[in-house]
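Removed: one protein chain of the complex. Kept in place: all other protein chains.
And now, chain A:
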Amino acid sequence: MCTVPGMSIGHTLLGLLESGPRHGYDLKRAFDEKFGHDRPLHYGQVYSTMSRLLKNGLVEVEGVEPGEGPERKRYAITEAGITDVRRWLATPEKPEPYLQSTLYTKVVLALLTNRNAAEILDTQRSEHLRMMRILTDRKRKGDLADQLICDHALFHLEADLRWLELTAARLDKLAAEVAR
């Protein structure tokens, strides 16, 4: 579970550079430790991101250590980079409207084809709870950062489950509407 979507890896690496210059390897390690969770960054992603930031003037190479190779470069954030991080943090994320739901599609299709929609909802419900158990267990054993990221996932899964419950309660009505 990587908590940083692809679009903002650059901003996250930039933000990590604000506390001081680092090598590419250090950056990857800091990123994985704080945000990578089950899905660490690939080295390739780090270096391609850093060369983009370099090209855009958001970072600069502070020094190259002997040993050659791109991984020996030490990157530092520039003033433009700091401004970019500040702007990114201050911009609210676009709330996800959640209007495209595979589950909704499955339920309607099941009703249209005279299949058991309640069974689909029940099976999904069980899968959701299974994941919630895994996250609850992980939360119990983890530190505060782990608890927060698991909570984020748990609240979303809980919202799905409430939708599953509500839909199960409205299946007859939905079936009548779909048949019209």
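We take it that a residue touches a chain if its C-beta (ideal position, glycine included) is under 8 Å from a C-beta of that chain, and two chains touch if they have at least 3 such contacts; residues count from 1.
We take it that contacts and distances are computed from a predicted model.
**Q** Name the omitted chain as UniProt records it, choosing among "Cytochrome bo(3) ubiquinol oxidase subunit 3", "Peptide/nickel transport system permease protein", "Formate dehydrogenase subunit gamma" or "ABC transporter ATP-binding protein".
**A** The chain we cannot see is recorded in UniProt as "ABC transporter ATP-binding protein".
**Q** Of A:Leu54, A:Leu161 or A:Leu174, which one is in contact with the hidden chain?
**A** Touches the omitted chain: A:Leu161.
**Q** Which of A:Glu18, A:Asp122 or A:Glu177 sits in contact with the chain that's absent?
**A** Only one listed residue reaches the unshown chain, and that is A:Asp122.
**Q** For chain A, enumerate the residues touching the unshown chain of the complex.
**A** Output for chain A: 119, 122-123, 125-129, 132-133, 135-136, 140, 154, 157-158, 161-162, 165, 168-169.
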